[in-house]
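The complex appears here minus one protein chain, its other protein chains still in place.
Chain nomenclature is as follows: A, B and C, assigned in order of appearance, with residue numbering initiated at 1 for each chain independently.
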Amino acid sequence: MSYIKPKFRHPDLPTNRIGLTEASYEGAISTLCAGCGHDSISAGIVRACWELDLPPHRVAKLSGIGCSSKSPTYFLNQAHGFNTVHGRMPSVATGANVANRDLTYFGVSGDGDSASIGMGQFAHVVRRNLNMVYVVENNGCYGLTKGQGSATQDQGSASRKGAPNPYSPIDLVGVALQLGATFVARSFSGDKEQLVPLIKAAIKHKGFALIDVVSPCVTFNNHPGSTKSYDYTRDHVETGVVMDFVPYQEEIKAKYEPGTTEEVILHDGSAIHLHKAESSYDPSDRLSAINKVQEYKDDGKILTGLIYLDPVAAEFHEMMDTSEMPFNQMGDTELCPGKECLNRINSSFQ
Amino acid sequence: MSYIKPKFRHPDLPTNRIGLTEASYEGAISTLCAGCGHDSISAGIVRACWELDLPPHRVAKLSGIGCSSKSPTYFLNQAHGFNTVHGRMPSVATGANVANRDLTYFGVSGDGDSASIGMGQFAHVVRRNLNMVYVVENNGCYGLTKGQGSATQDQGSASRKGAPNPYSPIDLVGVALQLGATFVARSFSGDKEQLVPLIKAAIKHKGFALIDVVSPCVTFNNHPGSTKSYDYTRDHVETGVVMDFVPYQEEIKAKYEPGTTEEVILHDGSAIHLHKAESSYDPSDRLSAINKVQEYKDDGKILTGLIYLDPVAAEFHEMMDTSEMPFNQMGDTELCPGKECLNRINSSFQ
Amino acid sequence: MTEIKKGMPKNVSGLNDFVVKFANVNGSGSSSANHMFAKSIFRMGIPVSARNIFPSNIQGLPTWYEVRINEKGHVGRRGDTCDLMCSVNPESMPRDVKEVSPGGYFLYDNTKPLDLRLIRDDINYIGIPLTQITNTEYKDPRQRQLFKNVIYVGAIAALIEIEFEVLVSLVSDQFKGKEKLIQPNIHALELGYNYAKDNFECPLGIRLERRDLIKDMIFVDGNTACGLGAVYGGATVCAWYPITPSTSVAEAFEKYAARLRIDPASGKKNYASIQAEDELSAMGMVIGSNWNGARAFTATSGPGVSLMNEFLGLAYFAEVPAVLIDVQRAGPSTGMPTKTQQSDVLLSAYASHGDTKHILLFPSDPKDCFDQTVAAFDIAERVQTPVIMLTDLDLGMNDWISEPLEWDEDYSYDRGKIMTAEELEAGKDFGRYLDVDGDGMTYRTYPGTHPDRGAFFTRGTSRDEYAIYTENGDIYVENMERLTKKFRSALEYTPKPVITERGTDKSYGVIHFGTTRAALDEAMDHVSEKGYEVDDLRLQSFPFHDSVLDFIESHDYVMVIEQNRDGQMRTLLVNELEVNPKKLLPILHYNGTPINATFIAENILGVVGADKVQPIHKDSA
Partner (left out) sequence: MTEIKKGMPKNVSGLNDFVVKFANVNGSGSSSANHMFAKSIFRMGIPVSARNIFPSNIQGLPTWYEVRINEKGHVGRRGDTCDLMCSVNPESMPRDVKEVSPGGYFLYDNTKPLDLRLIRDDINYIGIPLTQITNTEYKDPRQRQLFKNVIYVGAIAALIEIEFEVLVSLVSDQFKGKEKLIQPNIHALELGYNYAKDNFECPLGIRLERRDLIKDMIFVDGNTACGLGAVYGGATVCAWYPITPSTSVAEAFEKYAARLRIDPASGKKNYASIQAEDELSAMGMVIGSNWNGARAFTATSGPGVSLMNEFLGLAYFAEVPAVLIDVQRAGPSTGMPTKTQQSDVLLSAYASHGDTKHILLFPSDPKDCFDQTVAAFDIAERVQTPVIMLTDLDLGMNDWISEPLEWDEDYSYDRGKIMTAEELEAGKDFGRYLDVDGDGMTYRTYPGTHPDRGAFFTRGTSRDEYAIYTENGDIYVENMERLTKKFRSALEYTPKPVITERGTDKSYGVIHFGTTRAALDEAMDHVSEKGYEVDDLRLQSFPFHDSVLDFIESHDYVMVIEQNRDGQMRTLLVNELEVNPKKLLPILHYNGTPINATFIAENILGVVGADKVQPIHKDSA
């Protein structure tokens, strides 16, 4: 396609390599509550797509139902979007991806949408290693239905009325690791520094990339006693492995102690640079990642950053051995075996 | 209740403490294929209930849909049973258990029933630590619909037509551990020695007790290349921790090397004795269990036995703080607040 | 433009008969002030109703609160206009100003001058410098926002003559336990009250005067009444998943159960409210509990009912009681989740694959919600089948005046046909699906009843009278026919339709159900005033009683009024009663707002006044 053309813009605004300003990646004005974590994540997605020079229209945005699931309206106006039904976005995203492997797929979901009603579909999209970015805007509650606890609410975390949650929570990062996810990250909506490179790496990862983002609900779950409030999260997040995303053929900016940095090359040549702190673990080792997540939890901390990465596992199209040509571009030639062939088939039924 | 009375029986048949022969615990004649692993599990349940002196009618048997889910018909004829719908037995079991906390609940499910369509409900019944025994008769395929692969089919395991499975499997033991399950075991339908004490311990465990039993499907998944065949399983199972179940106030039979045995007391006073081999791990440590399961898998082995146990965690009724009296025994007195009270409520609306 | 000051024209006038509407921003704390306004009218003994019109979002979008005052007791929506618009949301002003009836009043914040485009010369403008007052009085921005709402209530109190003491007592009730907040609120009321008194000639043409029309009536929303009904109905298990507009049913159950259902000895709960992971699970839990002999229910809305389809079929065929409260909202799909409709009728009646029919209940006010919820449990256990109550957002989430809730101390729960251990022991023949009484309803046993008798297997597959699996076609058919018979036998236990006859002319009748009632009563007054005698029948349940067919047969034409596009109840009537569809004229209102009296009256008059009867608002197929 060659329809990209710079729009009229303020001459001073910086543009990316395809000539677009960051504003070209924005969406409609948010109708979420002022201060909602979800809006920061939308901003992070805007930034990441802009920095990666993605043509906005080559992105498809899908979501379920919830405040979080409204977010796709608030970024990438030029991308098609699909607000599906509650908890079942993964299947719709799977169908969409199978139909056209050439777009970038963003799935945005909430903790209720993914861990409560959506647990089954979440597990299965992980298993299929569907090539998509899957962002969970995790506030430990159901924002849109006014603050009931969700399945990610921590045991003991207090509701607005003060009642502690008795149930064992679902940690989507842990479950995804357990189920064989190939890119697993956790972040905090308040940490754009960390979030943007994670989103970029997730986009470039060939396969299912989960980013579970703690994204406080200012209206229903930001009180003392909640483990998903801004304050609690700020006080308890800790980055395990600092990550830089380095686009293909671009020079490396950040400098770290020699020997502490590891480079992982993604399928398109771009790279991820991992900078490990002393207490570190190996993010290419699933079991080590599982242990680290648990260890932090046991210490009352939230491990953020890129937690696990397998850059080579086969994604869904590879598993299914489908053609390079997107299905939605196939015409009668590719699709219809024709009359003669049908006659032969008729004979086989005689 | 005092309706228990010994039925007419052959005088030589041994009886348990409530005067019943093992035959009193049997069910209808199985209509499963000759040699199906599921029938061995039914036999194991019969044995375990008999040995535990459970009054058969104080058990409720629930299942989903599948060959495995037919099994409840084939044990405990005197227990009420409920064949629900595919993949949704956990919710029905939850409702049943909430209504009457005094029965013993058996859920029997298949790998398709629990890990494919039922993944969501499985995850959530684990979270709630519902007091029940949950047996997965795991054959890696859909027996009743003629052998399609299920979500527990191992990556690379061959279908009957020889195609290797490309998807990352769901290991229900791993997922349950990850989700906070309080009793997690794995066994093999061909190993009654191991299975029976596990079932007994599971019954006595106060909370959710998962037993994932490899149970080969002789008709559709018993071929070479399948990792759920009898041969493959026999060659690859290995017991991690050998377990004895010791009923309350009963003497200990088996003898082991001193120092290798640990005793865990269950809520009713019965005990589990754990006999660890040298390469052992700590089944009271969740993370250690997770690691062990994975380690075995990496070695191409299947870890069986009692994998993890937390005998003190609160079960669902405790979390919900419900009365000791079963709901289904409550009458107007317990349930109806009466006229006067309603008048006061009316006033509050004025 | 007529800016009203002292000596302003009194254009619309109405004593205890007008509509006030508040235009706010959601999340701005206006709802408690608005509620106080409505309640004060109730406490002055005047019939009133209040409707929240809110968006599907949490904060920052326009929301309205419409209060209907009518001393004749008409508390349905009057129509699409109001007499006093209290517009404090600049964003919605252009719309708001249009809704004022000619000669009506537009109250706004005149701290800044009004946009000239908002000016109509046929209405009156009441400017109150709300922002200026709050900026002067309060420092904290949150306080400024909250008290602004209280101030306009105070102003309106002066304008339409709400008794100030009534407001004071409401404030005291509201802040019981937080007494420190009482005085500031009263102060804010006074600020508004005095500003109005000082600047305008009070009262306006529309005004209140104390009456004694409320008596012992109550002012409550339908969902609260349902939740209470479940407590009184003996439900021990509520398994639910949050969804607007049904969430507050479960919340009400929890709230009252937590007060009324605590075991005195142990302090433990004689109930469980389980937030399920989704609606499939919620219905599964309800089925499991009921199977095991505890009364259990769920509350949801359209999408939830769709998800429960498979389980509803199981409960129908396996004959497990279940109570489902569907608080309907505007569909299809996610539709307009905060708007009202009656569009789950067909889905609910025939939910699930295969041949199924479900018992439906249609409450029309809070008392019905309470009574029918209680009845639902009896019916479900008696008939051993799902009972679906179809209420709606308008009834469920809005406050309605209603007769007080009543309880008959002599009543005790009908648990249906249960065979006990004693009966089994005595040798009674037990066949789970054996129709011993000839009404299609059969005995069940609770799990765990007897050591060697009475156990059976419950399943969604075909089985014989002793619950043994079978694929025998004859046995299958017999069972299916028994289910049909049982469904008919249910009529003995379900609430009957309510018929109002208005004369001897039997040319036209009206059938309606649910929340259409209030607007319909009012519309019927108009119709009668025009000299037409039209009877009406309010359905309370499905299957239909014989009197419904009698009603249809005894009128030449019957209008079926409902709040959906496709005339779903009409379909059900035609199909189940085998009546000629030509006799049933659909009147359909489905834009998401509650049906109103003007709409109904116009449509009925359009039919009865026309020479030739023509179906209205229905696309001919």
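Here are some notes:
The working rule: contacts are C-beta pairs under 8 Å (C-beta built on N, C-alpha and C of every residue); 3 or more make two chains touch, one makes a residue touch a chain.
Computed from a predicted model, the values in this text were never measured in an experiment.
Note on the undisplayed chain: of the listed residues B:I65, B:V136 or B:A158, the one touching it is B:I65.
One of A:G37, A:P56, A:G143 or A:P197 touches the chain omitted from the figure, and that residue is A:P56.
The hidden chain makes contact, of the residues B:G37, B:G149, B:P283 or B:P311, with B:G149.
The hidden chain makes contact, of the residues C:S13, C:T131 or C:S306, with C:S306.
Although one chain is hidden here, its contacts on subunit B can still be listed: residues 31-34, 65, 67, 70, 83, 85-87, 116-117, 119, 142-146, 148-149, 151, 219.
By the touch criterion stated above, the residues of subunit A touching the omitted chain are 1, 3-5, 7, 55-58, 60, 62, 72-73, 77-85, 88-100, 102-103, 120-121, 123-124, 320-328, 330, 332, 334-339, 341-343, 345-346, 349-350. Of the residues in subunit C, those that touch the hidden partner chain are 55-56, 301-303, 305-307, 309-310, 313-314, 316-318, 330-339, 341, 343-344, 346-347, 350, 352-357, 459-462, 471, 473-474, 476-477, 480-481, 484-485, 488, 543-544, 564-566, 568, 571, 574-582, 590-593, 619-621.
We take it that only the chains that are shown with their structure count from here on.
Between the Cα centres of subunit B and subunit C there is a gap of 44 Å. In subunit C, the residues that reach two or more other chains under the touch definition are 277-278.
Within subunit A, residues 116-117, 119, 151 each touch two or more of the remaining chains.
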